[in-house]
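Below is one structure, written out as structure tokens; the observations come after it.
What you see is the complex with one protein chain gone and the rest in place.
This part shows subunit A:
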Amino acid sequence: MTTSTPTTNKKIESVPGITVRLCGDSGDGMQLLGTQLTNTSALAGNDVATFPDFPAEIRAPRGTRAGVSGFQVQFASESIFTPGDTLDALVVMNPAAMVTNIGDLRKGGILIANEDGFNDKEYKLAKVESNPLEADVIDQSYRVVKVAMTKLTRAAVAEHGLSTKIADRCKNFFAMGLVYWLFGRSLDPTLRFIEAKFGKKPDIAAANVAALRAGWAYGETTEEFSESYQVEAAELEPGTYRNIMGNQALAWGLIAASNISGKEMFYGTYPITPASDILHELTKFKNFGVRTFQAEDEIAAIGATIGAAFGGTMAVTASSGPGIALKGEAMGLGVMLELPMIVINVQRGGPSTGLPTKTEQSDLLQVMFGRNGEAPMPVLAPRSPGDCFAMAVEAWRIATECMVPVMLLSDGYIANGSEPWKIPDMDELPTIKCSHPEEHTGEGPFLPYARDENLARPWAIPGTPELMHRLGGLEKEDGTGNVSYDPANHQHMCDTRAAKVAKIAERIPEQDVNGETSGDVLVVSWGGTYGACHTAVNRCREAGHSVSHAHIRYVNPLPRNIGTLLKSFKTVVVPELNSGQLRMLLRAEYLVDCIGINKIQGKPFAVSELVEAISKHTSTQSHSKAG
């Protein structure tokens, strides 16, 4: 197989970045196309950010609006933090994909349509009267390129003697080739991918290669395009990079934490979108000592996790909101037992089964308070796909230092999104020391609830002579761990468990701020909205507004300087994909009024909508300053 990419003879225009969305029927392979484009762009040195968007049904009715699957990617020569708001280019495989997505294409943007997917039958499925491509406004607003992708693909793969059905499946590779030509992407990584994936089926591999090259050649020869676009490599920090997805980074972070703490890992879980991919990823790494347990339900998953923690293993469980609800009682037990473990919640749209494939941030109060009794747990929230790695390691560090279950709060947007990730050097990784008392020292019986300066108790494990003790959900007497109904002891233990979590603030970094540490507006955000908030605040600042941004990764306890920070700005604005959960916590804790920017549509924030919402609180102030 020749793996080199041809070079174009047409004009090349250099642009700082491109946002493109690929959409088609859920069977059209759009996610594959998107992932390939992302990887290729990342390998070209661009900064990339992605946003896959898929239907909740596995095989939604073909050709319908409900069945549209999309993948958006932004690649740029500067640092970017979101997959982009408006599209420079939109590729659509059928009318349903076109009508549900065209609204996001910017005026003058390129619309590439698979002409063969536009016919009477498809109009009916998409519930449109006539060919949407023919509408006058489409021609006037966009650069429309109609390509007979099915026909061209069939011709390109004809010599491989495949059935029409299989031949037609190659058309996503044709579309890919065309997109690669348009944006000056190398074909090589995808050729390698085809070889690895279809190597055992040479005819399919050869057909996909032919379709990919045909797509590229079409771009080069058609009169429709007089030029292609080039995005230069981004100026990222020096180092070795790879592209990484959120759930994958989480899994790798867990593996790293297990490795550097000298502990094998036990991962107990029950499948649920969008957390399942963590399980799929971890099962590949049994040679790292990872034991995965697919339990009969979420309660069994966390039960097994606590059992493994008791035995001295690094124990982790994960779910999404509905499963976290089931784990509530056991989390309370984990808090009473004071054993280290990690509970991951990859949030999706709720309540109940809600919008399983869409993103939302509405489980914050659930993870803060969704347990009976006073059962505080530390809560950490990664801000981006790559950050999942670091926060997984942090979660395990805190869990072991303080002997406490730690909640890690991700979301569907982070989980499925991807970005370039700078591979850490091994000596950059933090050290995590795990130790178990080996013998009983001192007078009297062993005290399983004796405490150190972190208020952590010893992690004595079964198998250690003379340290036999019994744990349980009945209130414990401090020190001895014996069951105690003494009212004063209960007060003392509730206070101690709370103090232990509060003290973690001493061992986490102070809150950093993008911008000045005082001024007119402070934007406070957490979790997956980081990219949109960061970009929006930068735009506001470029426009001369006094706006700063604090993005919280340690949600409980909050960093120790947050109170001061909130009080140093005239207005605090809190954008969240819920109806104001962090805002409620901040107001309650610091008695500082906060203004919410809230959206619960299963969609991430667009930068433009945040800029507009934030500007409402800045324009008057900055005008008066200027005046």
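Assume contacts are C-beta pairs under 8 Å (C-beta built on N, C-alpha and C of every residue); 3 or more make two chains touch, one makes a residue touch a chain; residues count from 1.
The criterion applied here is as follows: contacts and distances are computed from a predicted model.
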| item | value |
| --- | --- |
| Undepicted complex member, UniProt protein name, chosen from "Phenylacetate-CoA oxygenase subunit PaaC", "Ascorbate-specific PTS system EIIA component", "Heterodisulfide reductase subunit C" or "2-oxoacid:ferredoxin oxidoreductase subunit beta" | "2-oxoacid:ferredoxin oxidoreductase subunit beta" |
| Per the touch definition above, residue among A:Phe118, A:Trp252 or A:Tyr530 touching the missing chain | A:Trp252 |
| Per the touch definition above, residue among A:Pro462, A:Pro509 or A:Gly544 touching the missing chain | A:Pro462 |
| Selected residue (touches chain absent from view) among A:Asn114, A:Asn247, A:Thr313 or A:Asn578 | A:Thr313 |
| Touching residues on subunit A - with respect to the absent chain | 39, 42-43, 45, 189, 233, 236-243, 252, 255-256, 259, 264, 266, 268, 285-291, 293, 295-297, 299-313, 315, 329-330, 333, 337, 423-424, 426, 445, 462-474, 482-483 |
